[in-house]
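Of the protein chains in this complex, all but one are displayed in their positions.
Let's look at chain A:
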Amino acid sequence: MKLFGMKPSTVTLSNGKTVVMKRSQTPFVVLLLVVLTIAAGKLTGFNIVELFERLPALWVILEQLFNPNFAYASKLWIPLLDTIKMSFIGSALGALLALPMAYLASSNMISNRVVVSLSKFFLSVLRTLPTLIVASIATFILGLGTMAGTVAIFMFTIAYVGKLLYEQIENADMKAYDAMLSVGMTPLQSFRYAILPQVLPSYLSTALFSFEGNVRYASILGLVGAGGIGLMLNENIGWRNYSNVGMILLLLMVTVIVIETISETLRKKLI
């Protein structure tokens, strides 16, 4: 029963001193995880036998995926550029609007606690909404096409950049800001000249980082009709034309890696 003993054990050292050793909680945590895993397996119908039975079907798909149909690439440039456009304009506008939102959500800039909490809550809720769901709702309002995708990316970027930015503003050095206030500048002026220069590099870097991630998200928004390359992806998977799917994924991967490399270089220069 020593393993499950709750009481800390006392060890007497050779010099007569006693040391209290805390009981490890690990056995309980492991037990809990095992129970939860089994429960989750039951609930989701986890079946390893079925997986191995169906494995041949997976090989057929993979074989075609790794034989991309290069002739199909000529039809992909326009949707691919649409995807990049959507993510760029959505990220740029979103990052721009994130600045006033972050200002309102910073407890050291706004003294009204209600405004701060409401802005923070708004940003959290916006961040929780899955981009794909927002895009899907947007297609009902704005019609099918790139506009709906742009709106979805725009909203996610506000939330993402806004949250990271208000954390930066709250951790900024307030001395210059206070000095400027005390010589009679307005709070907005002081923010512009004391806080903004401090957070600007990380703000731009976050915006670039979110653009990187958004290209990836934008590529799937076509599944719900919100424009870009996702539409072709959905169609080709529907037709089981996996060598076309392979081509799309290859192109997407190259695009993402190129954009990531460019953005990473820029971000390193910024910070």
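Keep this in mind: contacts are C-beta pairs under 8 Å (C-beta built on N, C-alpha and C of every residue); 3 or more make two chains touch, one makes a residue touch a chain; residues count from 1.
To be clear about the criterion, contacts and distances are computed from a predicted model.
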**Request:** Leaving aside the chains on screen, match the unshown one to its UniProt name from "PPM-type phosphatase domain-containing protein", "Ferredoxin", "Cytochrome P450" or "Phosphonate ABC transporter, permease protein PhnE".
**Result:** "Phosphonate ABC transporter, permease protein PhnE"
**Complete:** Of A:158, A:199 or A:224, the residue that touches the missing chain is A:224
**Message:** For a quick check of understanding: of A:84, A:195, A:231 or A:247, which residue touches the chain that isn't displayed?
**Reply:** A:84
**Message:** In the whole complex, not just what's shown, which of A:92, A:110 or A:174 touches the removed chain?
**Reply:** A:92
**From A:9, A:67 or A:124, residue that would touch the chain that is not displayed** = A:124
**For chain A, the residues touching the chain missing from this view** = 33, 36-37, 39-41, 43-47, 50-51, 54-55, 57-58, 61, 65, 82, 84-86, 88-90, 92, 124-125, 128-130, 132-133, 136-137, 140-147, 149-150, 216-217, 219-220, 223-224, 227, 233-234, 237, 240, 245, 249, 252-253, 256-257
